[in-house]
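A protein chain is absent from this complex, but the other protein chains hold their places.
Our next item is chain A:
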Amino acid sequence: MAEVKQLVKGLADQHGRTMESLLPILQGIVHQEQHISEDAMVEVARELNISAAQVYGTATFYSFLHTKPLGKYVIRVCKTITCMMHGKNQVIKELESVLKINLGETTHDGKFTLLETNCLGQCHKGPAMLINDEPYTELTPEKVREIIMKYKHQEISAN
């Protein structure tokens, strides 16, 4: 709780305490914590002197502002038409089998969350996905496996 308080205060110092600061602050929280907890929402409301309902309203409108905990790496696979035409279903199947989770779930170790999203603007190079901020394109099941392995190794060597 104290940590959230610190985080929100820091973000408010940086972005200001007006209504226009709300979205940048919420984005800042997601950047740090991957999601916006209820505690965080209440804290933001207090910092900006607005109602918690208002914070909740904004937070739940945007698909990138999560109100449920997510993994450290959020994988968003484009499910829109050209990626669909180029085989995003196989990509998702492979991700599900490598990560041993279903779409929408997070791995037990809290590292990976697998989501679908709409067009990422990489349609000519589909299927495409984002892992946090990093775009990956022209995916095949083999390529996806390699990419995930790279992240897993990175995690192991970090520990």
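In the analysis below, a residue touches a chain if its C-beta (ideal position, glycine included) is under 8 Å from a C-beta of that chain, and two chains touch if they have at least 3 such contacts; residues count from 1.
Convention: contacts and distances are computed from a predicted model.
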item: Name of the absent chain as recorded in UniProt (options "Bacitracin transport system ATP-binding protein", "Protein-methionine-sulfoxide reductase catalytic subunit MsrP", "NADH-quinone oxidoreductase subunit NuoF" or "Acyl-CoA dehydrogenase"); value: "NADH-quinone oxidoreductase subunit NuoF"
item: Residue of A:Lys100, A:His124 or A:Lys150 touching the missing chain in the full complex; value: A:His124
item: Residues from chain A at the interface with the omitted partner, ascending; value: 18-24, 26-27, 57-58, 61-65, 80-82, 84-85, 117-126, 130, 133-138
